[in-house]
Each structure stands twice: as structure tokens, then as C-alpha cells.
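A protein chain is absent from this complex, but the other protein chains hold their places.
Order of writing sets the labels: A, B, C and D. Residues in every chain begin at 1.
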Amino acid sequence: MVLKINNVSKNFGGISALTDISFSINKGEIFGLIGPNGAGKTTMFNCITSIFPPSSGEILFLDENITGIKPHKITNKGICRTFQNIRLFSQMSVLENVLVGGHSQSHSGVFSGVFRTKSQRNEEEKLRSTARELLELVGLSEFEDAVAENLAYGQQRRLEIARALASDPKLLLLDEPAAGMNDTETADLYYLIKKVQERGVTTLLIEHDMPLVMRLCDRITVLNFGKKLAEGTPEEIQNNQEVIEAYLGSEGDDDIA
Amino acid sequence: MLLEQIINGITLGSIYAIVALGFTLVFGVLGIINMAHGEIFMFGAFIGVTVTSTLGLPIWMAFLAAIAATAILGYLLEQFALRPLRGKKGVSHLAPLISTIGVSIFLENLSHHLFGAGNHPFKSSFAEIHYTIGSITIYLVQILIFVISVILMIALSYWLSKTKAGKALRATAENLETASILGVNTKQIITLTVIIASAMGGIAGILVGMAFNSVNPQMGLSIGLKGLAIIILGGMGNVKGAMAGGLILGLAETFIVAYGDSGYRDAIAFIAIIVILLIRPQGLFGKKTSEGRP
Amino acid sequence: MLGDLINPYYLQVGSFIMINIILGLSIYITLSSGQLSLGSAGFMGIGAYTSALLTINYDLPIIVGVIAGALVAGIIGILIGIPSLRLTGVYLAIATLGFGEVMRVFLVNWESVTKGSVGLSGIPQIGRELLKFSRDSGFSPMSIGLKNNQFVYLMVLLILVIINILLIWFLIRQNKSRVGRAFAAIKMDEKAAEAMGINITYYKVLSFAQGAILSGFAGALFAHVMGYISPADFSYHRAVDILIYAVFGGSEVIWGSIFGAAFMTLLPEVLRFISEYRYLIYGLVLVLMMAFRPQGIIDVPLLQKLHLTKRRSKHGSKN
Amino acid sequence: SGNSSEKAGKSASKDGGKVSAKFGVVSYMSGPGAAYGEAITNGFKLAQKEINEKGDVHIELAIEDSAGKQEQAMSAAQKLMSDDGITAILGPTLSTEMNVVAPEADMNGIPIMGTSTTAEGIPQIGDYVFRNSLPEALAIPAALKKAVDKYGAKKVAILYGNDDVFTKSGFDTMKKAAEDMGLDTLTIETFQKGQSDYNAQLTKIKGLKPDLILCSALYNEGAVIMDQARKIGIDVPFVGGNGFNSPEVIKIAGKAADGLIVATPWFADKDDTKVKDFVKKYETEYGKTPDQFAAQAYDALYIYANALKNAGSTDRDEFRDALAKTKDFPGILGNFSFDKDGDVVMDPTVLIIKDGKFQQFE
Partner (left out) sequence: MTLLKVSGIETYYGKIQALKGVSLDVEQGKIVTILGANGAGKTTTMKTIAGLLKPKSGTVEFLGENITGLRPDQLVKRGISLVPEGRAILSGMTVMENLEMGAYQRNDKEIAKDLEDVMQRFPILKERKNQLGGTLSGGQQQMLAIARALLSRPKLLLLDEPSMGLAPLIVADIFKIIKEIKDSGTTVLVVEQNARQALKIADYGYVLETGKVIVHGPSHELLEDPRIMEAYLGKKSE
């Protein structure tokens, strides 16, 4: 079990964004988190990565309780995320973005950095080669020196994934990676996430692109109004009447293939 | 004595509050700390001196002249020091800080050349009107200052929260581009705001001149710094906060003199904000920023 | 003769430039992690008074005083930096400005030690101490054709130049390292930086403290160059001057602060001939420069044009 | 102490026995205290014109601004000192600036004289450092003594600016003088630069009912303080220091200025032809009544001119020696001599403002 969510709730003033949610993710899985707008999916991510702590409940990562610890510690333990509204370091180059992603994988401090000790140089070398390899993986090698904010939307999303991967996470959280992508690009994204899975990374995916979700995910949890509506394999979910009513819409719509 | 000191504190606090309102308004709409606000205030005071003491005209003319002059200064400030920086790509948020500091240096030295260094007395019979109750003397100006500050506060907070123009102003403050696609003429709104804020500075200038009978080119700095402390204390961009912050500071300064060590009077404003900010980083009345929506 | 070429006035101005560069760097380094601190004047005061008091009262060598001054400023920097973490943007700026003012008031009121606003005089002056030392060891500046004041200021300037070169080297190296990247990431997006595993508390306090150390260091040097300090030296005006160095020169790059400090120190000197109007013009220059180059004189594209920085393609996608 | 091996002033010329010299002036001409620099340089320029017209010696002035800042004063002085044609320096304006500049001048063997620096210990910095401004240590006790004698005062309150060297050292003297005279000090209140509201302090003082208020303030603040004091009903006399003495006090505070007692070397209404002459010329030239800063500067240049004539040379050392010998020089401030340190020896006059005019306090 990589991640275990136990009875997590989150309230904002009067609004309960999450109510008593539990689910768990196995190693190597691609796990889907879907549901209507405002169902609480992003809120769940924020609780897991400690942007804010849950109001109640606990979150276990590799059997360790990580509820409410500092966000950077979560990353150091092996969870990394992307953001629904892209949050790159917009003024940095593409490569630098990925290097920052590798922060938790390196250790040099002020003095080793300034005096360029041998171990620091080695470490830096390694960071760079990993970063380049990741850019290759997401298909951004040729933009290495470009300033991040000048990338097109879809490229920015892929850069976010590369940056998150640079922290060598055991669990990767993706928040709507396909938003703003066309079908061709979404197809590329499919292969990318698959490749990430091959690297042994477990993925928790929020996405509204149903074809993508259904093809990628091993299991899916559906949230609705902050409550858990259903959980199961893609087939089970697609055929769940409640989910269809709340979220997927009727079969008749031929665009949801 | 206590009552007299309270009157002193409220007078001072009301002045601080009016100055702070000007800061708050510009900060609220532009997100800019207008470092020249204190100097605009000083200019207002000098116009008051010129109209009453030098030209010997009645006090209401002084108010009109000061409001007009500072409004024009506000317009020029917007036109030459703020507008060129707006909407340019890669402009750091520090640029307007520096350019308004530039304006403040310019205005301070200009007024020195125009009006001369040193204190200028504010000679107006109006400033002499006072009432004596027992051993307590209260000047009409002191009452006026308090009343004006309350009126301005109420008017401003109504304007901002209830009127269309006020909402447009807040929209502009939040995001220029968004406001403009909603149909707001952002240039006009911004100019208007800076002008109103400056005119309020002008009013404050005259009131201070009358209350303390001292006007000099440097007066903008010290009151300006206090004004800054207050908007932080009360919560940035918050009208009621500015008023409350002003009164708190005015009373605190008075009481530290009356019952403590007057040597720390200038520090009290900043000690207060440091303490407040540590307890409530958003200021006394500031809204807590939403729990991060990444 | 060497002596004719060296004008102590220029040396003096040169020394002030060097000290101001350190002050500019102190703002730059705090800004590089996205924090706008206007406490430099306060930290400068701490450094100056610490060093002056140690050298005057305990006869410690100047170098010990200067290091102690920088360290004390750094420690107070950490103490101020930690609670200030909760503040951002202008809140931080004004709170730190407030800290500076409180420091000044404190120096004014703590008369038994600081002599209040009368200030401390008789602080050992670097150049004069060196002159004494070289005379004691049998060397006379006259032997290389220098007058006393030429020698004194030449020495001061040389020392300051060496210190500056070391500091700049240090900061450039740091910028290019993991620490520098962490600062930059925090500056651009704190939440995202945190999500990338960066301990923002640590790095923000680190950069704040580094800024404080640099200010304290500059303050200590200032004390030993001037020979006299008073609380008025560390007032609001100083804080603003220092901010102007960094922003006017360009706060995004290290060369900006350096250039800004040099330029802004020279400007009033160059404008001496119009004495009464020079601050009027100084104010105008600030407004105009910000209007035309709001990012400051020196920015990344300019450095690229001068081939001082690796060229990066401006544009992501291929058109 | 100075380095006598350096010979300066070679470039200055001596035409037909008439010595011609250049003096450097460092003055506070931009920024908050520019009013002082203005008065001072006016005094210099007026004296310069007269001296050159008279023709015993010829004087050139090189005036530099210090903006009231130490570094700027230092740079300005350095610029002047590195000009070999400059024989000696006048200024800078503030004691803080003098504290920085004087050791430097002394080291370089250049005579320097403050015309407005009244803080303790300045002439003691070195052999080349002088002043002709009356130190507070002389002025304040004189004024206080007369006031106490006249009003039989026992209880006093002190109010001073604590963030300014000038007013702070004035206060130190005041406090000591009050103690020496066995007065009961009810309270000590401070104010800070740029403050315009003194009501809190004054209200507190009012409640304590002192017989006299000792106020160490520059005239700008002092006048406003008196105005506010009278407004809240304090009517006891004020005793001020050197900086309080200016006709501006009356201009700013009007009737409220009545009752201010100061000791000063400078009395504009003195029944003395030299003084009357000076006041008239100054008024026609600058449209203002001269204050003590202008008067002290005016006298200072005369003292320099006199020393220059006596030295008969622009050599810095010779000039210094001649300057140090100045004795009973008849200036508009009175008869002037230096003591062994280069400090002022002179008897101040005590004045009081009455009916909107400075008058001799008997």
C-alpha cells in the first residue's frame, strides 16, 4: 500500500469540501480521482501535500502518518504533484525548473556550493543528466534553454510533470494534466503517464478527460459533493448508474467514447 | 489631564487616519505604496499657509485651493510616475515604490525652493477659535479634524463596498486586464483614485497646519511614515482599519508621552506594527488570505 | 610622481562606493528569495555600533570588531527573520523599515552605551591605523611619494575593493548553486517551491540573515572608515538609499545592485556644481529612470547583449 | 596632530604685498536644515564682499554642499583639502559633520573653523580645529542664571530634541546647569525631528506646574513648541539654548514667543554701529533679518581675513599659527579670542522676547 486515506474531511467555513473520505492506492497503480466540478478532488491533493491539513482524518504514506507535516517534508518522503493552474517558475529556463524539482535529491549547502567541492560537482552533474533525461521523456529536450513562461500551454503541463518527476517520487499526483490539450496531445500524454508507470512510480490522477482516465487507470474513486460516490475498475465505474447520473452523463452522447 | 491627553490623542489619531486613508486607497487599487503621499499632504499644508497667511484669504478658500492643488499633483503623479510603469512586462513591484520615492524627494526639495525651509506659521483666525471648560481648552479645529476623518471614513467605505464605481475600483485593483474586459475604463478609475487620495492628503495637510501651527517641507516624511505604519496596523487596503489604526496610534503615542518615556514616541508606531503583525500578519482588520488555492 | 595622480577625494568617494555596493548586495540577496527587507539601515547600525564599541572600549583590533559586527547583525537577522516569515511583500517591507526605526530610536535612547544622538567618535579608522602601523614598522608613505591622506585613503580603498571582489565572487557562485536555485524558486512561486521539497523557512531565513550579515558588515566598515557614527546615520533615509541602489541598478541581477550603488553614490557628487538643485534633480532622475527602465538599468537582456550571461532562446515553441 | 612637512598654499598668489587666499566652505545647503546653510553662506558672502572691497587681503570662497550628511561633508571636505590652493576651511554646519571632518583636516594639517558647531569637545579634536560659535556650555548657564534670579524659579521642566546632536548636547548642559543651581527638575521630556505635535508633552508639563521651562530646541521646532504651549495655557517663561535664538521665532510664533530667554553672542538690536550696519546690509542683500548663524559666519570670515593678514602668507601652518593668536578681535558678536584649544572666549548677552521683540534681559 503506497497511500492510505483514512476518513479525511475538510471544511472551509461552512462548506464541507471533503466528508469522511477513505481509499487506498497500491504500489505501481494508476489511480483515478474523478468527479464533478467542486467535488473536492483538488482539495484532496492539497490535503495530501499539506498545502493545508485536513480538518479530520489521517493520511498514511508507506504506512507512515504524514498528516499535516510540512509540505517540503512530504516531497522529501516521496510524494510530488502538479498543479491544476500551472505553477511553473515562470522566469526560469526549462532546465532550471527541472533542476529545482531535483532539490530534494541533492544536498549541497552554501559552502560546498560556493567552493564547488568535488561531491557538489558530482551531484550537480548527476542532477543535470537526470533533468535532461526527464526532458527527453516528456519531449521537451529541444526547449531546455527556453524561458518556461514562453512555452505553449500543453508544453507547460508536460514540464510540470518532468519537474515533479525530478524529485524521484514514489507517488505522483497529477491534477488535470490533459486540460487544454487537444486529442493528439492527450494521446501523447497517455504514453507519457504509461512510461512513468514503467519507472515504478505510482500515480494518482485527477482528470475530466474520460477516455484518457478509462484507458489509463487501474482503479478509480469518484467523489461527488465531497463524498465518496463509488470506487472500482474503469468498467465498474462506467457502468455505475449513480456515477453516470452525477458525472458522466448519458451514454447517448457519442463524444464520450 | 487625562481628558486633555485623550483629546490630544484623538486629534493626532484622526490626522493619522486621514493620511492613512489616502495610502489605503492607492494601495487598495494599485497595490502600490505611494511614498509621495506624505509630500502631497505637505503641499496641501503649504497651499493653506499661502492662501491664509500670505494672501490673507478666508479659510474655506484655503481648503478649496489645497484640494485643487493636491488633486492636480495627484493627477501628475499618476501621469508621470505611475502610468509609465503600468502594464509593462517584467516590471518589478519595486519600480513604483522607487518612482514615488523619487517624486517625494522632488516635491520636498521643490517646496523648499518655492516656500523656503523652516516652519511656516498658519495664521488663521479660524484656528484660534476655542472653548474652555474648566482647565481644558478644546479648539474647534480639533473637533473638525475628528469629524472630517469620520465622515471620510464612512464615505469611503460606503463608496468602495456599495457603489458601482467602488466595485470597479476593487476589480481594477485585483486585476487590470480582467477589469478592462468587463468594461471598466481602468485608466480613468486609477486616475480618479489617485486624485481622490491626493485631495484627501491636501485636506489633512491644512488640518495639521491649523492644529499645530507648523508647516515645513519635511512634515510629509514623519507623518507619511506613521501613515504607512497605520495601514499595516489596520490591514492593508482596509478603510475601517485605517481609521482604527490611526486612533490607536494617536492615543498610544500620546499615552507613552504622558505616562511613559517620550523618547520612545517615534518607535511606538513600529513596535506596535511588529507586535500586531506577529500575532495577526494580515493586520487588525485585514482579511485572512484564503487558505491557499493552488 | 604617483602622488600627483592620486586624489584623496576620488579615493574617498571610491570607498563610499565600495561600502554602498555591499549594502546594495545586502538588499539584492534578500530580494533574491523574494523578500523585500528595508531593515538594512538597522542592521548596518547594529554592525557599526557593535564594532565601534568593541574597538573603542576593549581595544580589539578592527578586523575582530568588523567580524563581530557582521555576526551580531546576522544573529539579530535570524531572530527578526523567523517571525517575519509570516509576512510578505509590502508588509515585510514596512515591518522591516519599522525594525530599522526602532533600532535607531533604541540607539538614541540607550545613552549609557551609545552616547545617544551625540554619537560615538574616536573610532579607530582603518587607514589611520594602517598609517600608524606602517610608521611603527619603519615605512613612510612619503617614500613612495604619497601624502598621508593619499596613503590612508588608498589603503582603505584597496582593502574595500578586495573585500568586494570576494563578496561578489561568493554571491555569484552561490547564485549558480543549489542554494541560489532554491532562492529563485521561492521568489517566483513560494507554494510551488515548497511542493518541490524546498524548506522555505530555512532558505528564507538564510537569505534574510545573509542580507543582515552583509549590512552589518558594511556598517562596521563604515564606522571604521568614517571614524564617527551617530544614530542619524542609520535612519529611514539610509534604508531608502540602499533600496534605491538595488532597484535603480536592477534588482534581478547582481550587477544591478553593484552598478546602482556606484551610480547613486556618484550622482550627488557629479551634481555638486548645481548644489541646491541636486536633490531636486536626483528625485527627477529616479522618476524618469523608472519610467523608461522600470526593471532597473541592468537586466538579463542587457547582460546578454554584453555577452555576460549565457544566451537563452527567448521563445519556447518554434514558429 | 598635523603633518607639518606638507607645504600647502603654494599656488596662492601675493600681488604687491596683498595676500590673496582661497578658503573652502562646507555648508548644509540642501535637505531639512538647508535654512542654516543658507544663513551661513549668506554671512560669508556678505563678509567676503566687504573684505575684498576694503582690499587688505583678497579672499575667494569655494563652497560645497554637505546636505547635512556625514559622508557628503567628508567628501566635500576631501575635495577641498585635496586642492592645494585652499588655505583653510570654514564649516561644516553640524557638529556631527564636524566630528567626521575635523580629524581628517587635522591629520592633513589644514586649519578648520566651525561657525555653528556648538557641541562639546570639538576644538579639542586637534591643533588645527577651531570654532567661533558660542558653545552651549557658556550660553545656557548664563541665561538660566538670570532667569532664575529674576523669577525666583525653583521648579523647572525640561523639553529637548533627543535625536539631534545639537539639541541633545544643549540638554546635557541644561540638565547640569539646573542641578548646579539646585533647581528641582520636575520632568524631562523629549521630542523628535519632524514632529509637529507637542501637545502630549506640553499637557504633561502643564500638569506639573513648573516655574520655568528649559527647552533645548532649534528655533524651528522651538517656536512651534512655544506656540502650542501658549495655546494650551502654559504661560511661564522658556529658557532656550543657542539654536533657539532667531528672529524667526517671533515670525513663526508671534505673540506666543514672548517670554523666551536666551543667551547669545548675537543681538541684532544692539546699540552698536557695526551691528546696525551689518543688519542693514544683510537685510538689503537678502531681504531677511540676519540670525546668529549669519552673524557668526560673518564674523568668522573676518577672523580668517585678520589671521591671513597677520600671517602674510597662505601657508596653512603659518595661517594656523596666526589664527590661534587671534585676541580681542572686534566683531559684531563682541570681542573675540581663542583659548588654548581653539575654543571661544567671550561673554554672552542674555535676551528675552518681549512684545514681539528681542530685548536685553536685565
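Criterion: a residue touches a chain if its C-beta (ideal position, glycine included) is under 8 Å from a C-beta of that chain, and two chains touch if they have at least 3 such contacts.
It should be emphasised that the depicted structure is a prediction, and the values quoted were computed from it without experimental measurement.
A.B. asks: Touch as defined at the start, partner being the missing chain; which of A:76, A:186 or A:221 qualifies?
C.D. replies: A:186
A.B. asks: Residue by residue, what part of chain B touches the chain that was omitted?
C.D. replies: Considering the whole complex, chain B reaches the absent chain at 89, 164, 167-168, 170-171, 174-175, 177-187, 290, 293.
A.B. asks: Even though one chain is hidden, which residues of chain A still touch it in the full complex?
C.D. replies: Those residues of chain A that touch the unshown chain are 12, 15, 35-39, 42, 84-85, 150, 152-155, 176, 179-187, 208, 210-211, 246-249, 253, 255-257.
The working rule: only the chains that are shown with their structure count from here on.
A.B. asks: Could you compare the number of C-beta pairs in contact for B-D with that for B-C and name the larger?
C.D. replies: Pair with the higher count of C-beta contacts: B-C.
A.B. asks: Taking each chain's centre as the average of its Cα atoms, which chain lies closest to the overall Cα centroid?
C.D. replies: C
A.B. asks: Calculate how many whole Å lie between the centre of chain B and the centre of chain D, each centre taken as the average of the chain's C-alpha atoms.
C.D. replies: Distance between chain centres: 37 Å.
A.B. asks: Could you work out how far the Cα centre of chain B sits from that of chain C, in whole Å?
C.D. replies: Centre-to-centre distance between chain B and chain C: 31 Å.
A.B. asks: I'd like to verify one number: the distance from the centre of chain A to the centre of chain C, where each centre is the average of its C-alpha atoms, in whole angstrom.
C.D. replies: Between these chains, centre-to-centre, one finds 43 Å.
A.B. asks: In chain D, which residues are in touch with two or more of the other chains?
C.D. replies: 30, 34, 162-163
A.B. asks: By residue number and range, which residues of chain C touch two or more other chains?
C.D. replies: 105, 108-109, 191-192, 195, 276, 279
A.B. asks: Provide the residue numbers of chain C that touch chain D in the complex, in ascending order.
C.D. replies: Touch list, chain C to chain D: 7-9, 12-13, 16, 104-105, 108-109, 116-119, 121, 125, 128, 142, 147-149, 152-153, 226-228, 230-233, 268-269, 272, 275-276, 278-279.
A.B. asks: Quick one: in the complex, what on chain C touches chain B?
C.D. replies: Going by the criterion above, the answer is residues 36, 83, 86-87, 89-91, 93-95, 97-99, 101-102, 105-106, 108-109, 191-192, 195, 236, 240, 243-244, 246-248, 251-252, 276-277, 279-280, 282-287, 290-292, 294-296, 299.
A.B. asks: Considering only the defined contacts, which chain C positions touch chain A in the complex?
C.D. replies: 170, 173-174, 176-182, 184-185, 188-189, 191-200, 206, 310, 312-318
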